[in-house]
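The structure is given below, and queries will be raised subsequently.
Every protein chain of the complex appears in place save one, which is left out.
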Amino acid sequence: MGKFFHRTRWATPYALLTPGTAWLVVFFVVPMYYLAKMALSQGLFPLFSFGWAWHNFSDAVSAYRPQFVRSLEYAGIATLISLVVSYPLAYWIAFRGGRWKNLFLLLVIAPFFVTYLIRTLAWETILSDNGLVVRILQDIHVLGPDGRLLATSAAVIAGITYNFLPFMVLPLYVSLEQIDQRLVEAASDLYANRAMSFARVTLPLSLPGVFAGVLLTFIPAAGDFINAQLLGTPQQYMIGNVIQSEFLAIRDYPTAAALSFVLMGAILVLVLIFARALGTDRLTAGTAA
Amino acid sequence: MSERITRQAFLRRAAAGGAVISVPGLLAACGGGSGSGAASSTATSTVKAVLPKTITFSNWPLYIDVGKNKTHPSLVQFEKHYHVNVNYIEDINDNDSFFGKIEGPLSQGQSVGRDLIVMTDSSGLPQRMIQLGWLEKLDKAAIPNIKNLIPAQQHPNWDPNRDYSLPWQSGMTGIGYDPKKVGGDINSVDDLLTNPKLKGKVTLLTEMADTMGLVMLSNGDDPSKVTDKTWNAAKAKIEKAVKSGQIRQFTGNDYAPLLAKGDVWACFAWSGDMVQLQADHPGLKWVLPKTGAMIWTDNMLIPKGGNVYGASVLMNWYYDPKIAAEVEDYVNYICPVNGAGAILKKTDPKVANNPLIFPPKSYLDNAHIFDGKALNNPKYKQDFQHLIGA
Partner (left out) sequence: MTAATPAVATYRSQIAAPVRAWAFVRRHVLDVYALLALGYLFLPIGVVVAFSFNNPAGRFNFTWQGFTWKNWANPFGFPGLSGAVRVSIEIAVLSSIIATILGTLIALALVRYRFRGSGTTNLLIFIPMTTPEIVMGASLLTLFLNWRIPQGFGTILIAHIMFNISYVVVTVRARLVGFDRHLEEAAMDLGANELVTFFRVTLPLIAPGILAAALLAFALSIDDFVITYFNAGTVTTFPLFVWGAARVSVPPQINVIGTAIFVIAVTLMLANIVWQNRRARRNA
């Protein structure tokens, strides 16, 4: 058996890849091909004709630049906040969770068992203009006397952060839990205090998790629309809302498709920059065998 | 449209015995160049009036009577009477989304597996579907109860002879508000849009017909005949209110929790929602704006490929005042069937006397519908979407 594997070693990665990538190629790439064709078409519903309409892309960007920028902004801020909130929690679960680790992981995704609408209704109750939270913030003058939390950018960002929290916590946990505590001990044996051993040992070793968490949060958050719709005013609408309305209400499929590709492109560019900054080789390739 | 369904496709599907596809419907479609209307009426008169084994009925949730054991008594009675199975699915929750789901199959000449669907006229989609030839004509011979349709609904401008549609329920769009918070009664759209006391506590609807319609009425314009001038005037008014922060949000029916909690004090609201909200918050009020309200109707339609005879018989069933009364007692929107009100006066007077469920003539006279052509005008639609932020 071992010999067989040895001889066909070059094929192993491809064998491993095939089932999953085949699934993605059939059920994602092919639809994307249709979508790309649509992005280069023009016309009015339901008659669209393919015509290498590259102007769809430039039109989309110029018409909706504010929403694009805003989406990337909101997603970025939400990702940052999520990272700050999630890291200590993931750390705690990984190092202090003990036997209950899996339970805490389950607790982290538990909010998803209650559908999005119900979670958001609950937040609307908590952050209501006449609720406790707003009143306290008004008393301590963080909010003006007529201030509100709902229907603001803060609410939208808070909604995005909350709803993507598990996507940051889980990858962070996955990476942290793996860190050999003896390395940390060794650092303190070498006279590092707790802060230093965290900064020099734990943090760098957890970077793959940070990278994964940031990706899993930022990428889908940039395309989100539902938080802006329920928790924001027209001034908070994101590119996801535009795509939603172009697709469903206006039924301008070419524009909707073009907008989607521009969004995908923008996100990919940012991801590549981020990966370069962190040094991807270390983060996506394992230590060589 | 008829060219889309090829003989091959028909044979393939007939062999597969798949979704409920009506022979009359397909024959009509294969029938040749003549318009679908003529073809299908010929088809229905040549096909015997035979009910299919199953009728698939797609509707909005909670839009039909619910009895004990979560059954739908009116459907159960229908099934018993006609020895037919009704597959009732509550999968329509938004006109545009549902349309987005069925336009794929319909545009490719495939059946959507449903015999009866229910869509709102204020979305412009029933009108669109008639234009696109995606609807079957009703088999009026199978709907003698059509005589019970209330006069106000008999000749809508988009389907003047009710060839393709029959109302299921209607609703009115007016002003919903909390008199305690507002400090009294209001009935003016202008109040909502300009009164500084209401700043940040007002929401309008994402439904173009309702929002633009009500604002046009407040300008003294007729929403059933939209012109560029009247459109721009209404748009400017709303833009001003959005920019000044007067309008908090544009909502679907998610204004309801906000109104209930006092985060919103006055808004454009649907009559049916208010009936439910008032059950827990009796102080909330719904009022017809003094410049006029909008009325929308959810219509029963037969998509191409649906069983015309079966669907028509089912429609007829719901135009029996007794059955309509059963449904109305639960649904509490506006009933389009004459005689249901009289029955309910005896069995459930609270419902029968609620002006939001059986509106008096004064209400209905001041209720308007939106211009169907404008609903499908791309420029207006684009304008409105920009207005609400997208």
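When the chains are written out, they are named A and B in that same order, and each has its own residue count from 1.
Methods note: contacts are C-beta pairs under 8 Å (C-beta built on N, C-alpha and C of every residue); 3 or more make two chains touch, one makes a residue touch a chain.
What you see is a predicted model, and the numbers here were worked out from it, not measured in a lab.
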Which of A:Leu106, A:Val142, A:Leu190 or A:Ile273 contacts the chain that the document leaves out: A:Leu106
Hidden-chain contact residue, picked from the options A:Leu44, A:Ala122 or A:Leu190: A:Ala122
Residues belonging to subunit A that touch the chain removed from view: 1-2, 5, 10, 12-14, 16-17, 19-21, 23-25, 27-32, 34-35, 85-86, 88-89, 91-93, 96, 99-119, 121-123, 125-126, 162, 165-167, 170-171, 173-175, 177-179, 205, 208-209, 211-212, 215-216, 219-220, 222-223, 225, 240, 243-244, 247-248, 256-257, 260, 263-264, 267-268, 271, 282-289
Residues in subunit B touching the chain absent from view: 18-19, 56, 58, 60-63, 66, 70-72, 87, 89-94, 97, 100-101, 104-105, 108, 110, 113-114, 252-254, 256-257, 260-261, 272-273, 275-281
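By definition in this document, only the chains that are shown with their structure count from here on.
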Approximate Å spacing (C-alpha centroids) for the pair subunit A, subunit B: 37
Touching residues (chain side subunit A, partner subunit B) in the complex: 44, 46, 67, 121, 124-125, 128-130, 146, 148, 150-151, 230, 232-237, 241-242, 244-252
Residues on subunit B engaged by subunit A in the complex (per definition of touch): 94, 96-97, 99-100, 103, 107, 132, 200, 242, 247-250, 254, 257-258, 261-263, 378, 381-382, 385, 387-390
